[in-house]
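Here is the structure we will look at, set down as structure tokens.
With one protein chain withheld, the remaining protein chains of the complex are depicted in position.
What follows is subunit A.
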Amino acid sequence: MTTVAPADAPADAPAARPRRTGVLRQSGTVAWRQLVQIKHSPETLLEVGIQPVMFVFMFAFVLAGAMAGSRHAYLQFAVPGLIVQSTVLITARTAIGLNTDVTKGLFDRLRSLPISRTAPLIGRIAADFVMLLWSIALLLGFSILLSFRVTTHWYQLAPMLLLVWVFSFSLSWAAILAGLKASSPENVQALAFGIMLPLTFLSDSFVVAKTMPGWLQAIVKVNPVTMLADSIRGMLVGGPVAEPVTKTLIACAVLLVAFVPLTLRAYHRER
């Protein structure tokens, strides 16, 4: 017995079966969807923005005196660290959002469509990068109000954003793995706070490493967050750039080598 397609297609179907499109356009659509979500819950913009702003505020008024003597001096040190923290926290959003799709079944619908399998991932990473830009813009704007200054050149923001993007892209793969594996968005959230927050504090983002005990300094040194914070410092307020940037790129390469195969395997494995 053979199986044959029925000769007559549904007469007044809503649309002809659409043509295939490229992965870029599909990713763009996935990103579009996430940005449209913001239209319906604008508080997301606040959520994403409030955290860095609160930190800047706290650092400027609560910690600055004790840490560096003056508000300006401490912000010059801490703002690059806060940029890294925002980057890490946005990556947690990637994981939470992805997990919501997986656990709610939307992910299965996407997998049943004739689209590229990676478009849902690429689109999400792209949309979350837009969120990251927004949060960095708020962070910088507010810091500048409170006396932070870019003392190198403004155009240094461009390579800085590029490096931040490379870092967030690399870290996203770990986040995606968490998003695929966790059983609920709440679990991802807990995981994110359990891993990502310590990661940012066990670095020299906010405190000069020299003040820490030796064993801790060892951890801080190999923490990619430290490397990125040092790079941004070099770019925005002066200091070595080549060395921390090289280290950051190596850390990114390590993240990619470690997580891309794992994540892709988890991604392509059926659930």
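Here is the rule we use: contacts are C-beta pairs under 8 Å (C-beta built on N, C-alpha and C of every residue); 3 or more make two chains touch, one makes a residue touch a chain; residues count from 1.
Criterion: contacts and distances are computed from a predicted model.
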Among "Molybdopterin-dependent oxidoreductase", "ATP-binding cassette domain-containing protein", "PadR family transcriptional regulator" or "Biotin synthase auxiliary protein", UniProt's protein name for the complex chain that is not shown is "ATP-binding cassette domain-containing protein"
Of A:106, A:158 or A:190, the residue touching the omitted chain is A:106
Residues from subunit A at the interface with the omitted partner, ascending: 1-6, 8-21, 25-26, 29-30, 32-33, 36-37, 40-41, 104-115, 119, 270-271
